[in-house]
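Dumping the structure here so I can ask a few things about it.
All protein chains but one are shown in place.
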Amino acid sequence: MSENLNNDFSFKAFAWLQFKKNKPALVSLYLLMFLVFIALFAPFIANNQPLYMKYKGESFYPAFSTLMNESKVDSVYDEQAEAQIVFQYDLMDWRAVELNAVVWPLIPYGASTADKYNRDYADPGVEQRMRNSKGEIVKLPGRLKHFMGTDKLGRDVASGVIHGTKISLLVGLVSMGIACLIGILLGSLSGFFGNDGLSTSRIQYWLGVIGVFIGYFYAFISRSLTLKESFDSGLLEGVFTLFISLLIWFLVIIGFVQFGKLFKKISFLNVEVTIPIDAIVSRAIEVLNSLPIFILIITISALLSEKSLWVLMVIIGLTGWTGIARLMRAEMLRIKQMEYIQAGKALGLSNMRILTKHAIPNGLGPVFVSFAFGVASAILTESGLSFLGIGVPDDIVTWGSMLNLGKNEFEAWWLVIYPGLAIFVTITVYNLIGEGLRDALDPKLKK
Amino acid sequence: MISLLAFVISINSPTDPVENLVNASGSEAGMNAESSASEELRRQVRKKLGLDLPVFYFNVAAYADCDTLYKFQEKSHQENLSEFVRRYGNWDYIETYYHSVRKLAKRTSSMTLDSSKMTGFSSKTISNARNEMMLSSLSLLEINNPTYVQVKFDSITAQNKRYPFIIGIDTEVSEMISAYDAVLENKQNWKNYIPALQLNGALNQYHIWLFGNEARNRGGVVRGDFGKSYSDNEEVGTKMLKMFPYSFILVMLSIFLSYLISIPLGVYSAYKKGKLFDSVSSVIVFMLYSLPSFFVATLLLYRFANPDHLMWFPVGGVKDPSVFNSEWAWYSFANIKHQAPYFVLPLISFTYSSFSFTSRIMRGSMIDVLDQDYIRTARAKGLSEKKVVLKHALRNSLLPIITMFANVFPAAIGGSVILEYIFSFPGMGSGILVAITSIDIPMIVAVFTLTGVLTVTGYLVADILYVLVDPRISYKK
Partner (left out) sequence: MQKFLYFFSLIIVLTACVEKRDLSKNTVVVDLESYPDGLHLFNSNSGSSSFIFSYTQTGLVSMNSETEKFVPILIKELPKADATGLLYFMELNDKAKWDDGSLVTVDDLIFSWKVSLCPLTDNAHTRNFYRSVVDSVFKDKLNPKGLWVKVKAIHYNNMNVVSGVTLAQKNYWDPKGALNNLYFNNINSDDFKTNKDFDKWFNDFNSADNAYKPENLKGIGPYQITELANKSYVILTRKENWWGEGLNGEDYNNFPEKIIFKTTTDPGAGYLSLKREELDILKNRGGVWISKFNRLRRNDKFNENYESKYVGTNLYRYLGMNMRPDGIKYKPFFTDVKVRRAMAHLAPIDDMLEFLYYGEATRQASIVAPFNNEADTTLGFIPFDLDKANKLLDEAGWIDSDGDNVRDKTIGGEKVQFKFKLNYYSDPSLKEIALVLKESMKRAGIILVPNPLDFGTLFGNAYDHKFDAILAAWGGSVSYSDPTSVWGSKSWAEKGSNFIGFGDAESDSLIKASNTNLDPKEHLKAYRALQRKIYEEQPYIFFWSEKYVMACHKRFDNIRFYRARPNINVSGLQLNYK
């Protein structure tokens, strides 16, 4: 057992070594870290509030303060006017105020704040304007320039690209996270147990089947009103109630199965039957695969009465698990035959224990590969949807929604090129990492 | 199976299609049309769409539930009633209460005010009071939360008391309140916890959709009748028949082209594995693979169909009606010459990503095959390198590519929504997009069904191709 673990460890190290040899993948990994950095620190990289400023002799940190302080209000005593000047960080146009000193973020604009003086597609190459502290309209200094241009409302494209990073990463990770959970669970169950690995007594089997329906009834039909009311009062509460419903479903099934144990004495009911879990999962995968997934996603998100980013991620996740499940199943079929699993069985460990402690951790390799590719395709799906104007709320700036604006405005090439490149780079990064992982984890290369 | 799934999705859409159809006039005619949709109109539309029937052969419900809920006119009322049942469990009482509210609503909307008692009230108060009564009673049909119901009750009784000119609704109001009290007193919540199977028989939406019904003028899907589109009343089947050929041709051409390029490329770079050509082409192919196609399509349109740059290709569509002659046969040279330019840009943007994908697969499988023992044997036999690669290796390395061919048919429907939208290509992709945004449910369901059928067809074709390519596989036993 311990030797096996050692082997495993060395394989990990070996895989990492292999991965490091793959230069493009390694560069991509660094790039991904950079993207994560941008996403995490977006408010300090692109913000229309200064990082630091000195106003009327006092120091302020607007970009930080807005995050900390809910009221976003601060005040300073003006000695000349002998009055307290109250200002709200997110409403002030700091370019139009006389500041003693100021440190701007790298991109001095917010993603959704409109620059009144540079709207109607300000060209990055053309002179841009601003209003200075004296109220005059002057040429925008190079430091404050929209170097990727603006859209019709005057929203900065560079800032949109930065803040879009956050959203695309979020979409990729959350949706593939969901897909992974489902895929690993179903795939490993179906691969590990196959069609005849999981057996139970006849009565328990049939009671279990009935339990699925009865449990569904108590979890969702009887509780339909409770569910609706809790979703009405808030998303969090709704999810909590949904969770309780799922729990009820699960408990009812368990209850029915346990109830079946009482009948074990009757030999007719105690005949061993197998649960064709592999067949069930494979059919589910086939059905989902024969659906046009992109159309399915568009349909569901168009039918929703309100646009929501979170719902979109859940939909992408719920429809994207088949690949992972298939890989996991294949991996389980392979691992099942391994000596250490057989040994575990011989030692009398329970199936569940073997599955969760040994089989799944060892079979995760291909899932990582699939995860990386899946994130890329999830990002592509999200940007495609935003490009069509479906699914993402209107006040969120994403790469796809910027491209959508650009598609209608041919002259504003900057609305097409920069977000398009951002999507391209991100997808390439994930694909290269996936590629690198695949090569590194390929069992054929293990020799 | 798939059609059932699509059916389930469409049934759960929050938009009431009746509402959608009834209100459709609001857009253009606006102020001119007397657009308040009457109950009668709603009833007619419901019947026409077949929504006055149960959804499926059976449904799992609670014992307390009403089994003919679908007969109620408005979706919001149906929802409210089912929530009501969840709350109190006593359908009989709830039904009585519902009808008493309806009676009151009807009474208030046609009520005549007693003009002799109007003195002392401004005309504004009078008109407001009347409207308030009407809406309160109407909104009672849509709420079930006891606090809200009580609020409405209080306001109705208070107004009824305060304004002497409101006459003739006392009996209705008291009837309604006593009916509600009866609902509260005779709670039968236990009924909500007994599961029941409601059987609806063959007269249901799904059955009629699938098998048709003489009386309702529906042929059913089995006879090729997918119903009529909600948005323009055209037969869905006819509509799809007009759109499908374009998408199919586009996909077939693109697959053909991508195989044409990717197979030689994949073979060559596998052959030259590790050399400069291989690494350069791999990088290019990889970049192409990661380029989002809608981005490329937009750029292509901007570069090659724009008079400011290059005006090589048309902007969109598939033909120019001012040049096109409808007497041309589709296979005639004139027609092909006319329509070909319209396909170029869509074809490029459609092909490049699939081409990069296939060539990567081709390269991979070729490398695998070249490692095999029998290739070494062949080489050892002294066969020329060309013969080894092209004759022995190629055939075997084609297998993974053939698997991909199974996806051609479903891709003819769903593969190109965004691209067809960008190039205003009149194929299935843009058709389904329009259907989805206008919530044209028969069309959506039909597309899902068709995709399922085509997927199966694709598998079949792939199997046949397997036999052709790989002599080892045989279905004869």
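Every chain is named by a letter (A and B) in the order it is written, and numbering of its residues begins at 1.
Definition applied: a contact is a pair of C-beta atoms (placed from the backbone, for glycine too) under 8 Å apart; a residue touches a chain by one contact, two chains touch by 3 or more.
Just so it is clear, the model here is predicted, and its values are computed rather than measured.
Student: Going by the stated contact criterion, tell me the shown chains that border the hidden chain.
Tutor: Missing chain, whole complex, touching shown chains: A, B.
Student: Write down which of B:G168, B:G201 or B:P264 is the residue touching the left-out chain.
Tutor: Touching the chain that is not displayed is residue B:P264.
Student: Using the touch definition from the top, which of B:Q73, B:Q188, B:T437 or B:T457 touches the missing chain?
Tutor: Considering the complete complex, B:T437 is the one touching the chain left out.
Student: Of the residues A:F147, A:W206, A:F259 or A:F410, which one touches the chain left out of the display?
Tutor: From the options A:F147, A:W206, A:F259 or A:F410, the contact with the absent chain belongs to A:F410.
Student: May I ask you to list the residues on subunit A that touch the chain which is not drawn?
Tutor: 70-73, 88, 91, 112-114, 119-120, 152-153, 232, 302, 305-307, 389, 393-395, 404-405, 407-411
Student: By the contact criterion defined above, which parts of subunit B meet the unshown chain? Give residue numbers in ascending order.
Tutor: Output for subunit B: 14-17, 19-38, 40-41, 44-45, 48, 76, 109, 122-124, 126-128, 130-131, 134-135, 138-139, 142-143, 145, 148, 151, 217, 228, 231-235, 238-239, 242-243, 257, 260-261, 264-265, 301, 305-308, 311-323, 326, 337-338, 340-341, 344, 421-422, 424, 426, 430-431, 434, 437-439.
Note that in this section only the chains that are shown with their structure count from here on.
Student: So how far apart, in whole Å, are subunit A and subunit B when each is placed at the average of its C-alpha atoms?
Tutor: Roughly 25 Å separates the two chain centres.
Student: Spell out the part of subunit B that touches subunit A in their complex, as residue ranges.
Tutor: 1-2, 5, 9-10, 12-15, 60-62, 82-83, 86-87, 192-193, 195, 286-287, 289-292, 294-295, 298-299, 302, 306, 308, 410, 413-415, 417-418, 421-422, 432-433, 436-437, 439, 444, 447-448, 451-452, 455-456
Student: What residues of subunit A sit close enough to touch subunit B in their complex?
Tutor: Listed in rising order, the residues are 213-214, 216-218, 221-222, 224-225, 228, 287, 289-296, 298-300, 302-305, 376, 380, 383-384, 387-388, 390, 403, 406-407, 410, 413, 416, 420, 423-424, 427-428, 431-432, 435.
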